[in-house]
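Complex shown without one protein chain; remaining protein chains in place.
Up next is subunit A:
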């Protein structure tokens, strides 16, 4: 309560103070961030003729945001505590570079009151709300009180000391069923029950108390309104220093994994104009209640009846702001810069029109099949749909860059706009298929499954969407079809032919038929036996080079007739091929020993197994050997040299990205050597043990 009372005079003072500095000059802005948001801010700055200053850590020396900036300053080692979160270093650069303002982006220092204050003291504009607003909104109970006082609906609850059954039940009735009974000391779902009606309240209360006593030795309970399968709806608001505040409609960010958003849209589907207006006005009331300046987001949870309750306010430009820009035709970074310079809001509420529908899909380096485990690594191949007026690719990485384990593993945001929701969704899926990445696991195929789900298409989204539709979203992976294997084999042959062509064309004898790659043999057709690694299986393919330049490929018992060419289009290779009369044109990427095919059906990989004589020289990663899935520390070693293991036996436990990973034996055999000891650091793809297959052993001993 004290914080609330204190904040008002401070805010008033700030307003008077800032109004004295009408229309300050921002000609140079420091972006205290990295990745896509830093690039995003710089683009708008460039457009407005504002010079941009980047800061970077050791890990970002060659990053895109550094290359894009007009100036860039090194601010320390890779860990963010010592670089992007170091206020002193950022401020020092701001002063040294003569920056008029600091744009904090999102994350890092964006909601740090101390930093906002420090900027002010140095006479540098902090592009964001007044520090008091950040502080007030940062404390949940304070923000709820302010909102409640401003007439913003908040979620009902009881946090009182009277723990009698009667009191708690009376509060539950007041709040309205269903309610959640939660242990104050609780966590991880323990000591938490849902009471759906008055009749089962006491039973659930007792049950929760029992569990809480057992788990935390404390049975103090709180009661909260329970919203079933809630939606996460948030409103983009904007305020200026002249007391104006507007809303730019709402976004629906319900679909989440690991409590993080992955797909967002604006406007929220199925919301009536009436509810939309109410949402917007409530959000503006919330902003005005704290004299908000700049871009902010008011988050609500919404129940099935479209009742909404204030959750929190984010005092920054959010990751998903582009969807709001797309439906309103605005540039919120430009607004931020202008408002920070003391200008009035460019548009009044009645000038802001909602047009069409927009989606944003976040492309992450992560493994959806392994509980969305965050990943890191090089983007060996990266091709994207071509950006246009209705398609935005917000990214901070390029092909060849590394997704660093030190920071958020988001690779890009794909933002699309369409006349209506279904048009936008179609566009999103179309573009996702063209977003092809090789080098690390991504959630792209998952996003395709998600955005193609009938319930998603129908707009029936909620925060429990992924667990509810788990089976549909994680279909058992299909083994590549015979046709796909043929495409991969064709891709390899054509690549070989291309290499040959390159070789012969640079030779002294460019037209020699020896360089023709036709597989010509005297009086017989060239039969080539190729073994391909498809998933964990080896598949033999017999390729016959026909006289007419086509191929007959035998996979298992079926013989396929295959023709095709590789065509370049916009820097990417496409395999224009025909398998048994069916034409297709998947995108083709061949890296190291693996063929990656990206088609409208999704992506598939086929590899050429590393020959035995090369397997010893670091190629074991490609064979699915026991390797570190990412850079991390070896926590436990469970085997020693000489141990016999079977497929799936645990070999080591690793800690990486704050998660425990058990590394299991990829094949049965005998441990020849353990390459890492407990406590040591292993790089991504580093072999952890030398594992000799049993048959290899037998072979070796007989010789």
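Here, a residue touches a chain if its C-beta (ideal position, glycine included) is under 8 Å from a C-beta of that chain, and two chains touch if they have at least 3 such contacts; residues count from 1.
Throughout what follows, contacts and distances are computed from a predicted model.
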Protein name as given in UniProt for the chain not displayed, "Two-component response regulator ARR12-like", "Nuclear cap-binding protein subunit 2", "methylcrotonoyl-CoA carboxylase" or "Ribosome biogenesis protein BRX1 homolog": "methylcrotonoyl-CoA carboxylase"
Option touching the unshown chain, where A:138, A:346, A:515 or A:535 are the choices: A:515
Options A:98, A:611 or A:679, residue touching the unrepresented chain: A:611
Contact footprint on subunit A, counting only the chain that is left out: 500, 503-504, 507-515, 517, 520, 522-524, 526, 528-529, 611-613, 703
